[in-house]
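A short worksheet on the structure shown next.
What you see is the complex with one protein chain gone and the rest in place.
Chain IDs A, B and C follow the sequence of writing; residue 1 opens each chain.
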Amino acid sequence: MAGIRSALDLAEAGRDVVLMDKAYSIGGLMTSLDRTFPTNNCDLCTLSPHLSESGRDLRIELMPLSRLDDVQGEAGEFKATVTSEPRYIDLAKCTACGECYRAFPEAVRFTPGLDHRAPTCMRYPQATPYAFSIDMERCDNIDELVRICPASAILPEDTRKTRTLDVGSIILAPGADLFNPRVLDTYQYGVLPDVVTSLDYERILSASGPTKGELLRPSNGKSPKKIAWIQCVGSRGVQKGLVSYCSSACCMYALKEAMVTRERFGGEVETTIFYMDMRTAGKDYETYLERARNEYGVRLVRSRPHTVEMEPSTGELVLSYFTYDGKVALTERFDMVVLTVGFRIGAELTEMASRLGIELNQHNFAQTGTFNPVATSRPGIYVSGLFESPKDIPATVVQASAAACCAAADLSPLRVVSRKEEELLPERDVEGEEPRIGVFVCDCGFNIGSVVNVAEIAQSMSRLPQVEVSEVVGHGCSRESIEHIQKTIRDRKLNRVVMGACSPRTHETLFQDMLRKAGINKYLLEIANLRDQDAWVHSDRPRDASAKADELMRMAVATVRHARPLTDYHLAMNKDVLVVGGGVAGMSASLSLADMGYRVFLVERSGKLGGVARNVHRTLRGEDVQAGIDALIDRTEHHDRIQVLKNAMIVDHSGMAGMFKTGIQVAPQMFYREIKHGITILATGALPNRPKEYLLGRHKAVVTQLDLDGLLARDPEAARGWNDVVMIQCVGSRVPENPNCSRVCCQAAVKNALRIRELNPDACIYVLYRDMRTAGFDEDYFRKAREQGIIFTPYDLDAKPEVEPSGDAVSVTFTDPILRRRFRLDADCLALSTGFIADEESTEDLGAIFKLPRTPDGYFLEEHVKLRPVDLPIPGFFVAGTAHAPKTIRESIAQGQAVAGRAQTLLARDVINLGAAVAQVDGTKCAACLICVRACPFGVPFINEKGYSEIDPSKCHGCGVCASECPAKAIQLMQFEDDQIMAKLEGLLERIS
Amino acid sequence: MITAERKPMEEIIGSVSPYRRILLVGCNECVTVCAAGGRKEVGLLASALKMHFAKEGNPVEIEEVTLERQCDPEYVEELLPRMDQADAVLSMACGCGAQEVARRYKEKPVFPAVNTRFMGASERQGVWAERCAGCGNCVLGITAGVCPIARCSKQLLNGPCGGSTSGKCEVDPDIDCAWQLIWDRLKALGMQERYEDNIPAKDWRTGRGGGPRRIVREDLAS
Amino acid sequence: MKTESTLEKILAAGHLAVTSECGPPRGALPNKVKEKAELLRGCVDGINVTDNQTAMVRMSSLAACIIIQNMGLNPILQMVSRDRNRLAMQSDIIGAYSHGVDTMLCLSGDHPRFGDHPMAANVHDIDSIQMVDMVRNMRDEGKFQGGEKIDGSPKMFIGAAANPFADPFELRVARLAKKVKAGVDFIQTQCIFNVDKFEKWMEGVRERGLHEKVAIMAGITPMKSVGMARYMKNKVPGMDVPDEVVQRMAGVPKEKQSEEGIKICVETIQRLKEVEGVRGFHIMAIEWEQKVPEIVERAGLLPRPVV
Partner (left out) sequence: METFEPVIVAFCCHYCAYTAADMAGSMRLHYPPNVKIIRVPCSGKVDAIHIMKALEKGADGVIVAGCLEGDCHFKNGNIRAAHRVDSVRKILGDIGMGGDRVEMFTMSAGMGERFALVATEFTEKICKLGANPVKSGTDMGMHQAAC
């Protein structure tokens, strides 16, 4: 995931990328997940359309089965030595027909075919080799294997190769391994078949998994009625074989698995999750947790399960655990137990790290810092994803884009050579010409030819009117064929082309380029899907397959007659950037973009840069925040490509990606100026929350964690006088008014608690919490705090602590769940973890000015929670920092760099290609009925001053809903016009009625 | 806007069944906007009728045409060239359009394919509601901009009857009580005292009571 | 005295007036009218004769009134604006008066949707308040609504209905005020079960002094069963039956429920006697006329004064 994202961002930004993977196909862990939280959708299906666009860039060279041996030189001019294992298959020839796989299943590897989501990954051929690979050791009859391949793609002499690459920068996104719970005898994984890991469970749920998506107990193939999840298996532990950190993503995916289970198999299946702390700290994750509990009825038990045993008589699994409220040795029976396993760094990676000379932390993850979260200790080498620290997909995608941004900054300034436009013939004008159709039928080697009688098809097509040429062309997509077809187009003056080939999903762009290079418009093409949707599915009845092929081709020929030359919509790109908000996120974004050579306007509402982070002095890990902030501010204010506008407010906005216009007013005179820019980045931050609770603001002993952080920095002496200190977590967060988790408070509390302990070893420090959410390595400090005698006591919403004044101190009353009684003590300092609250005022105004959607709790809503975490739904808009959701300084900086990484993909272009599949209105037919205006899912159509509907091609997403709902039939969707669809029907049905 | 709804298929089929060559005429005004008789509906109906009669074994020819406005003679004139290939005309316009076609082409039978319903506004996509009864003597000025004649089931002019329950009409809970709406607006406007005026019995001559109506603009008519 | 109406005389004399109603038969059998009316002899001061009530076709109110008039009783002609335009109304009013019918009630009428002719046109040429105004003009100015003089104008004692319970409640007093302004003489209210709410309405009425300009007769309906109570509560628009009433009915065994119903309405009458501005009672014993005498008696409203 991380690797693909970085590669795509860089390729889209016009950079050449080598994408290495030790596996023989890419995709990593995500391709084996069923559905992903919090959308519970099949996300690669949602992602692939975006990817196919970038597929047109041929800038990514893929090196599967490869490893990075050595890196010499400096950032900007590395020499990287790469070894590739033999694949024994010629990628150029392999068509993934699967013959070899059928003949030698044990020797042939082809995950994509087995993974149901693979075709969507194959959508962009250069992104995953749509090809098999061979394990020669396991092949007993190589000659037979070579013989059986219809594309003669087998290379038995293929050997390990070593190459040295000149690269400017390097991104490490090797992911991590999943913990194998076999080492834990207590849960008997590998012994009891019904004890599975979370990944096993994903495969069971997956439509392509071993059970085809049926939920069945591995032991007896019956469907389970009761399933238990055990959290933190192998994580947050100190015993041997365990790791002490928290794997961060597990709580959410366990919830997801439980929810999907309830959703798919309804009430029949009981789902219970045994957990220590529910760490749902991400954006809207808290509401996800609430849905799991309340809507889906997922049962959550805070507890520590110690053993799983099997009841021999019934085959049930008996799970023993004790809960935190002192109840010990409870047992419960289940049909299945899912072990939620976390992430590990394997030996392979530690070796690589030492080869490359990058530092690792004590857990063998790559060492990074708060102020450069994706930079390794070696300049020019960056890291993203799990190898940096345990995290979920959104965080991974953010880091990937951040890494792409940093990597690009090390490269020589960019000269964009848009390869599509290189040395093309001028386009021949075919307007007014009679259609001269060329029909080309691929046999695709074995794939089509062996089932469909391609020669006969070509014959019968040649008899159709206006068909000039009709012939068979072997592998249509091979270089030779493409050159042949292009020559034919030119020699025979063809102005329409029909390909009888494989799926347009995979090959349309290829054949479109072919037409364009032959000098005719690329939209004069029609593809009949004779492989995936005919030969492959009817191999059992060749005659019918041929008949169907004939019909599919007739449909295509009939349709192509109506094809017309279309022009892709282009937009001149303004390369300046507007960044709104001068906090760490805004400054990081500005600096990254300015360093890449783009001009940045940084608009800050207040008189100072730095935002909320100015009030933070040290991170949990002890880094000096103020020094970092000052450095950021200094660089920002003195960067010659950044113009900082303080005391400035946004007042109006217009335009579209690549040509925005934004009006701002600047204090004190509030004079108005208009900024023209191509990209808009929102980094407006959030506000420190100060709810009127627990005497906050009404008693001097009551402060927020942020106050306390400042106090401890300014006047450490104060802490020395304290006897009792109490901290209350989740004050004003995870409550109806502010439903989500503020993410930063748990580690802030641990940080301040440790600092007080340091200053005053005798003080008693109590932390009253609901869930301690010290994700990742912060867990170590949480443990350290417990070891140092800081007392952590959970509380429930129905038994909240009570606070009343008592002289200079405040008395705090709370329930101790273990002793089950109320405690009362006088605290010299009560620190409330109040976290963040959305800056309603500014997000509301800006949301209105920029027409951007917001979440119910007032944060900006990104385009896609997981896959586009920093893109906003309107092209050209990005969001970073706490304006997106509460997050740490480190995360805000990563997002700041990530938006820069995403922004460069647009900024690198001189024009933006908007494609041609857009809706067009015939003003003479339009009745201005508003139906399209109301129907458009993206609110694009409007009634123009001439009184008819107008659709801005640069905003149209091309879904065609308006066209199909228009009561006046005044709207047509280019490429899918009614007469084209009717022609398809004619082509299919003419001989019937 | 004038609203309409397609007649039941059965009725339409019945009315055109004696004819083999049908000219199906839509209108690009109101009936397009209320999705009853625009190009799209014309296309759907044509297809449906062709299928029906084909199925019955006596196929029909249907010529589709949608006029800019079927209630203006100039536009209706455009049908002339098509008329002699048609045995009958099926109109998807409101009653005004259908009658204009009938007036112009005396020798051709004209059948309505829609029921003209009322003068209304669109509440949202796909929902239209009656707003005006065309009484010819507008009272909106004294009823806070809500018409009790069109929107009160008993067209009461002096306030809600005893059947008004929590804002809804006794006739149908989907109907807002017009007088509740009026009262709410009066309050919003601080004009409660307006309600106290007795509105006298209405002179219906300006409405249907006066027989078929016409407007003559001397300056334009000449 | 504006008219010869017995009801007007009773009220003028300061007695609590009592009226009841009689729904004409759905056919041309005069005896049905006579039987029902006979039940009420001596215990009421006027008999409302409904006009196609609930939008079901019945013998015309006018014809039934004449039958009752000829029995020496005092019919009250009900007229709804649903079925007649102003011509038909005025001719019927003159006709009624020519037979000595001197009291009438102006209503808008139930919507045809509820009756057995839902397809019927819904006239509403004028509304009930305009009707009141029209009848007053005929009586006091001696003019038709069109302005022409009437030769022998009908001296009608004019009534109208009021529903204190319908929404918007705040408008209910104002609406009465409009009827008063139009010249109504007496008011018969919707059946009262929620006495508190009724008293609240009366307060409003008194605040504006309306109770001095119009005689308000409280509408009373005995409930036969808990079923009926529930039906009225849930199904009849503008009817306000509090839960405690339903519970009270439900609290007694089936066979005792009708008796309980009578008790409730007697108690209601007793309580309402105490309410300032209540000048009488209109007892609507729907298809239960025979109980009216008992109710009137147990409510201590007998004997009826002679005026």
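Keep in mind that, in the parts below, a contact is a pair of C-beta atoms (placed from the backbone, for glycine too) under 8 Å apart; a residue touches a chain by one contact, two chains touch by 3 or more.
Remember, predicted model here, so these are calculated numbers, not experimental data.
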Over the full complex, note down every shown chain the hidden chain is touching.
-> A, B
Sole residue of A:150, A:380, A:438 or A:504 that reaches the chain not shown, by the stated touch rule = A:504
Have a look at A:533, A:606, A:626 or A:723 and name the one touching the chain we're not showing.
-> A:533
Of the residues B:54, B:80, B:138 or B:191, which one touches the chain left out of the display?
-> B:54
Check the options A:225, A:541 or A:714 and report the residue that touches the missing chain.
-> A:541
Going by the touch rule given at the top, which residues of chain B touch the chain that is not shown?
-> 8-10, 13, 40, 43-44, 47-52, 54-59
Considering the entire assembly, which residues of chain A contact the chain that has been omitted?
-> 39, 41-42, 44-46, 48-49, 96, 98, 113, 116-120, 123, 207-208, 212, 503-506, 529, 531-534, 536-541, 544-545, 547-548, 551-552, 555, 917, 935, 937-938, 957-961, 963-965, 973, 976, 978, 981-982, 984-986, 988-990, 992-993
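Throughout what follows, only the chains that are shown with their structure count from here on.
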Between chain A and chain C, what is the gap in Å from one C-alpha centre to the other?
-> 74
Roughly how far is chain B from chain C, going centre to centre by Cα mean, in whole Å?
-> 40
Where on chain C does chain B make contact in their complex?
-> 81-82, 86, 108-109, 111, 113, 122, 124-130, 133-134, 145, 161-163, 165-168, 170-171, 174-175, 177-178, 181-182, 190, 237-238
Chain B residues touching chain A - in the complex, by the definition given at the top = 28-29, 32-33, 35, 38-41, 43, 66, 122, 124-125
Chain B-touching residues of chain A, taken from the complex the two chains share | 925, 927-931, 934-935, 966-970
